[in-house]
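Here the structure comes first, spelled out in structure tokens, and everything after it is commentary.
Of the protein chains in this complex, one is absent; all others appear in place.
Think of it as A and B in the order they're written, each chain with its own count starting at 1.
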Amino acid sequence: MVERVAERLRALEDREAIRDLIARYGPLADRGDAAGVAALFAQDAVYAVGGMGEAHGREAIAALIEGPVHRALIADGCAHVLTSPAIDLAGDRATARCHSVVFRKEGEGWQAVRVSANRWELARAGKGWQVTRRDNRLLDGSDAAQALLGNSAP
Amino acid sequence: MVERVAERLRALEDREAIRDLIARYGPLADRGDAAGVAALFAQDAVYAVGGMGEAHGREAIAALIEGPVHRALIADGCAHVLTSPAIDLAGDRATARCHSVVFRKEGEGWQAVRVSANRWELARAGKGWQVTRRDNRLLDGSDAAQALLGNSAP
Partner (left out) sequence: MVERVAERLRALEDREAIRDLIARYGPLADRGDAAGVAALFAQDAVYAVGGMGEAHGREAIAALIEGPVHRALIADGCAHVLTSPAIDLAGDRATARCHSVVFRKEGEGWQAVRVSANRWELARAGKGWQVTRRDNRLLDGSDAAQALLGNSAP
């Protein structure tokens, strides 16, 4: 009974930790905190950004945040809005799916300049979790983004 | 004490399951997975879609996803973005409230073509939960949508 309680608690804590990890991405990206964004990912993680190629490893991920495209977005005013993910736990691995919307200030209001499907692969790392792969694809009617939203296990 | 722990765990798991169920709607809708969307609902569930009538039962709900309006949305590029719900648990029943925003690709960006209030009624079903009724109403200044957002118990 006590073991079963510990197991149920851990599953809830794992889901909470994964949700929290994903919730931290947007605020870190909006303030251009490259080291903070990179620290969400494993050392050799892959971040595939729809329409912008793949970053391999923490340094390349940090470089995305420090690059001119991201800097221009921050200077204009932007929000990286992520939804609460659907999470599939499998022991020390997990997959999560959510949407992301990037709003950019234009004139009096904000425009949704990127609306994407996201699939995250995560792994337990010490007491917490890390992203081992994030795929982000624009929801522009192509099949690629829809494929990301499927229910395949990690 | 042990009974009280089990009860607290179950309440947390119920809330987690309900949040997860609602988080799965958007990705399933965006990829046109009619069977997947229908499986979130009870066999005799009602889905009342603001401005588009009511679907009664899983087959009618699946037909919405397979219909020409939804297919055209997917072909253009769309995202069904749902917020993390406020949940009121009451034993084997629950009510949840959240927003939904449908983004549609238009030109270079995405437009918010539907912004709605949502009220979900849910029931425990085996080890999980199912939606027994979803009301979706456009937040267009009419009183109907605001009524959905009230705090009435299930």
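Descriptive notes on the structure:
Methods note: contacts are C-beta pairs under 8 Å (C-beta built on N, C-alpha and C of every residue); 3 or more make two chains touch, one makes a residue touch a chain.
Predicted, not measured: the structure shown is a model, and the values here were computed from it.
When the omitted chain is restored, the residue from B:Ala72, B:Ala86 or B:Ala125 that touches it is B:Ala86. The chain not displayed touches chain A at residues 2, 5-6, 9, 12-13, 16, 19-20, 23-24, 26-28, 30-33, 36, 74-79, 81-84, 103, 105, 108-112. Residues of chain B in contact with the chain left out of this view: 1, 5, 8-9, 12, 15, 83-87, 97-99, 101, 111-113, 115-117, 138-142, 145-147, 149-151.
The rule is simple: only the chains that are shown with their structure count from here on.
The centroid of the Cα atoms in chain A and the matching centroid in chain B are 23 Å apart.
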